[in-house]
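Dropping a structure here in structure tokens format, bear with me for questions.
In this view, the complex is presented without one of its protein chains, the others remaining in place.
Think of it as A and B in the order they're written, each chain with its own count starting at 1.
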Amino acid sequence: MPAQSVADLRFIYPELVLAGAIFAILFFDLAGRGDRSRGCATIALAGLVGAGVLAARDFLLCRGAHPAIEPHAIFSGLLAFDPFAAGMKVFFAMACALIVVFSIPTEEAGGGSAKGRGAGEFYGLFLCIVLGLYLMAGARNLLMLYLSLELVSVISFVMAGFRTEDHKSGEAALKYVIFGGASSGVMLYGMSWLFGATGSLDLGEIAAALATTDSKAAVFVGVLGVLAGFGYKISAVPFHMWAPDVYEGAPTAITAFLSVGPKAAGFAMMLRFFTQALGANAEVVPLDLPWPLVGGILAAVTMTVGNLTALGQNNVKRMLAYSSVAHAGYILMGFSVFDDLGMRSMLFYITVYCFMNLGAFLVVMAVAERTGSERIEAFRGLGRRAPLLAAAMAIFLFSLTGLPPMAGFIGKFYLFVALLEKGGTGYALLAVIGALNSVVALFYYARVLKAMYLRNAAEPEAEGPVPVRPLYGATLAALVVPTVVLGLYWMPVFALVGESLNFAR
Amino acid sequence: MIRSIPLVLALSLSSALAWADGPPRIEVVGKAPVKIKAGGTAAFRLANTGGARLEISEIRVRTSEAMPAPAGFSVVQDEGLLEPLEPGQKRTVSVAFRPSGPHRAKQLFGHVEILSNDPAHRRIAVGVVTSKGSLLGDHMLSCITFVPLAGVLAIFLLFLVKRSSDRLCQIIAYVTTAISLALSIWLVIQYDPGFGRADGNAGMQFIEHSVWVAGFNIEYFLGVDGISVTMVLLTAIISFVGVIVSTSVTRQVPGYYAMYLLLVTGMFGVFVSLDFFLFYVFWEVMLLPMYFLIGIWGGPRKEYAAIKFFLYTLAGSVLMLLALILLYYNSEPTYLVDGRAAQHTFSMVEMMLNSYDQLGLTVAGVSMTRLCWVFLFIGFAIKVPMFPFHTWLPDAHVEAPTAISVILAGVLLKMGTYGMMRINFAILPEATQWAASAMAVFGVINIIYGAFCAMAQEDLKKLVAYSSVSHMGFCLLGLSALTPQGMNGAVLQMFNHGTITAMLFTLVGVVYDRAHTREIGKFGGLASEMPLYTAFVGLAFMASLGLPGLSGFISEALVFLGSFPVWPVATIIAITGVIITAAYHLWALQRVFLGKFNESWRKSHALEATGGKFPEMNLRELASLAPLAAIVIVLGFYPLPILNLIGTGLEDLRQMVVSADHAAVARAGSSALDLLAAGPR
Partner (left out) sequence: MLDVGLTHYLTVAAILFGFGFLTLMTRRNAVGILLGVELILNAAGLNFVAFSHYVTGGVAGQVFTVFIIILAASEAAIGLAVVLQVYKHYRTIDAGMVSRLRQ
């Protein structure tokens, strides 16, 4: 056993690199002199880039029909070494590297103080979360699922409350702790019932046991509990209550991260859990449990609640929080179709959503940096005061609505295609609900557009240019390009996503 | 019977043994589609890359009654063409193109189908294309569509280097729209009006066809037929006139022209695309610039008008998207342009060949074709605009700047009816026949309701907006009749209304630029102040109400001629609508231009610059109006050019709807005189 675990070390190079980077940051923070924030950020970026490259190498090694290394379980079935995990790891590396770049100038990451105070903790903790995300992507054992989820959650509590002098940050952290703790408790309770009904913690063995068991109620209770935990991570209704307060109160770089990283990881875990353990995409679903119905109802409710509540928001961060709840609903639409196209469309949407959502939050950060406010009023007249920034925001908002020729349209298109190809009244109804929700979403995205471009004689003019720091400008350009390009030429990414749908048995 | 069993077993066993090394596999070597010169041949090679002998049963040009191959394509019957191919063997197949006369279309596309015993690819196709155009001629439609986009990029680059002066951006806009206009006129001249479905290419000309996203069977497919080419011409004319009218825009000018040119690209793209996905992309691309154009450069309530326009149109578009996906997934397998097999297709031309109705699918108990038809119809009806989805139009028109109103009324409204024809009528003909009566009713409601609303308006621009609603009702009525006269009248009305209403909005803009108000009650006796202006307004109003001798009359008359045999009651009500139309036009004319001049204008603030007098139209305004007026007058006496242009394409379309039987392809006499002389259906 120990020998096997040691031998398996060569399959977790990305995680090892991340761990090394964490230690490097801690030591550098202790031993370094002067402004340590730049150094810590560089080490964090290097760690992420290294982890991403190694994960890409893993993806190339185990993908395709005749891979160099067959996808298999490592560490006695705790983690999986397969294209799905590797693909998600590359995605996380990319998204989190962008977050690190966002947070370089911010106060909480040491940008403000002379000695870069707080940078070591910030980046160290952030890389711990990324390590947790990596483990979430590969987890195929209930214990590992729980541990990695908790790693991400608990440290997210800390990061949400990172701004100790800001009361909003503290409040956000408190709400997050309460809700997160409760959800993981419920998830754990559900897992215990699942363990009892199937006798194993391993997803593959659970699947085998489910095929023969007949304690339907226990399994149903168990899965509902686990679903509560997943639902909290992806901010699905009714487990989304934490999202608006946490998104608004946390530092914006962390909010941007929360809207993309843990959400994508939650979806990845859901996919693995439902297809591996429950065999939800099999021809005959074990125990005849109505997962598509549950998924569909969840999707419809999440979309609608998210969009309708966003209509009344005046704080752009809060509005984007509700909008990301709605987007979780769209992704759940793909989830409710348990076939290959459904899962592909989910993952593709998560990828394009990452770009456009991070872009929108970055614009909020840039505006807040100069005007000190995150409300819609701060965006007034941005079309003239910072034309390129406003144009980038317009592109991101149009992409979030789902208008061609942006990537967001292609993502939504594939989701609708997955629904309508499956056929049936329920799915058609869900598609119509999804379509109408897109129209509702336009309404609140357009409020930002209106503030930026459409001058209203009644409202007071905001004057003064809004200069954008070059770092933000470059990152914005790096985010706008995929948003537009993927709207015109998306097949390579879609093909990669399809290849990654290969789970280790 | 029983005795044959051992024989069958033996045969299957032997053939199984024969395939012991793997089944035969047919592959095409070389680039596709294969290019042929007129009068010459081209070749492609077939290879057997499998393990067993490949037997070829047929190699022929793909043709069917519903979509005949272009005349002149043929497979050269070499010796041993259909001999079996051993594993690893290759064979060259030659395709010849020998047109009987000078072939009219610039490009002709086709496929060569090969039937074999390859179990996985029983029937494959190789694309063939012949082209006689130059590089420009081959890509005329792309040039027309994307030259304005190049203008947008130019403005953006100039903005980045901070050289984007107002004057320069205006010049860029002039140049790009003028280029598109020149190319469109060239297109119309080169267009062959007699080319129909029977001549191949499904009756489309100036085709550009290549694969865009192979994994999803989306192609970059552009082409025009009679209806489209008329609309392209209209768009080009109106865009150019719009730039002339745009001088009233004074702030944030580079952004204005950038959005304007983006809008022009979207409009052209909608009219020329023949791939449904591409059509949808161009359709949506129009929304963004319109929102900004109305919302930034508009009147007092511009945000409200802009968001209302955006929401209405987006709601229609998402319904269109759902219908599009449903139609895609139920389309029959066909080939992409280079011969790749496609399980489903987005190509409108191929979709027209599928009979969706015979699939008999239902969604939630409702027939799928009817549901799709209704979804698509709602999406297009919002654009037309059809009662009760028309409420965005008065607000959008009133608040938009003059040039944008011109484009909105001149071109954007036509996209609704164009979409109905190209998609609803052509792809879902049975559902069209089912819904024709409802369309007629809505058309009549549009006419009457629009006319009454116009009569009640005090704002001159709003009056013209409601008159647009009314006139589009004529199009709907004509289309729903499904007779040659009716449909020709409807398309002609689309073109005429485009020019007439562009004139009307430009004229309203003229007086608004001077007086800064559009209230009818405030004016009076303007004829004495601005006689030339009054003459133009008189002309435009008379054309709008359908005075014989001006273009409006011909189209309305054709619509009535066409719809009376089918919907007599509706036509009679519509004709009474003409009386109301005349009433409000003349009444407005009288209140604004005739009578005593309102002396309070002499001391008004708005006319201070000109000393209390209304200045006559200047050269620029005249330049924007003169071409439109000329078209209106000429087409009033001689509508033949446009009717000829529309003729064949529309008749092919009509036949598809009326017979609902895609195998029947007929070409009625395409001369407009024939149509006018011919009786009902």
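Rule of thumb we're sticking to: a contact is a pair of C-beta atoms (placed from the backbone, for glycine too) under 8 Å apart; a residue touches a chain by one contact, two chains touch by 3 or more.
All figures in this text were calculated on a predicted structure; none of them were measured in a lab.
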Among shown chains, those touching the left-out chain: A
Identified contact with the non-displayed chain, of A:P14, A:G161 or A:G434: A:G161
Sole contact to the chain not displayed, among A:C62, A:A173 or A:A310: A:A173
Candidate in contact with the missing chain, chosen from A:L143, A:A211, A:L311 or A:A495: A:L143
Of A:L26, A:V49, A:M94 or A:A182, the one touching the omitted chain in the full complex: A:A182
Of A:F11, A:F59, A:F91 or A:W193, the one touching the omitted chain in the full complex: A:W193
Positions on subunit A where the hidden chain makes contact: 142-143, 146-147, 150, 154, 157-158, 161, 164, 167-168, 170-174, 177-178, 181-182, 184-186, 188-189, 191-193, 195-196, 199-201, 244-245, 248-249, 314-315, 318
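Criterion: only the chains that are shown with their structure count from here on.
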Computed distance of Cα centres, subunit B from subunit A, in Å: 42
For the subunit B and subunit A complex, residues of the former touching the latter: 159, 213-216, 252, 255, 280-281, 284-285, 287-288, 291-292, 295-296, 300, 302-303, 306-307, 310-311, 314-315, 318-319, 321-322, 325-326, 328-329, 363-365
Parts of subunit A lying in touch with subunit B, wherever the complex brings them together: 383-384, 387, 394, 398, 401, 403-405, 409, 413, 416-417, 420-421, 425, 428-429, 431-432, 435-436, 438-439, 442-443, 446, 449-450, 453-457, 490-491, 494-495
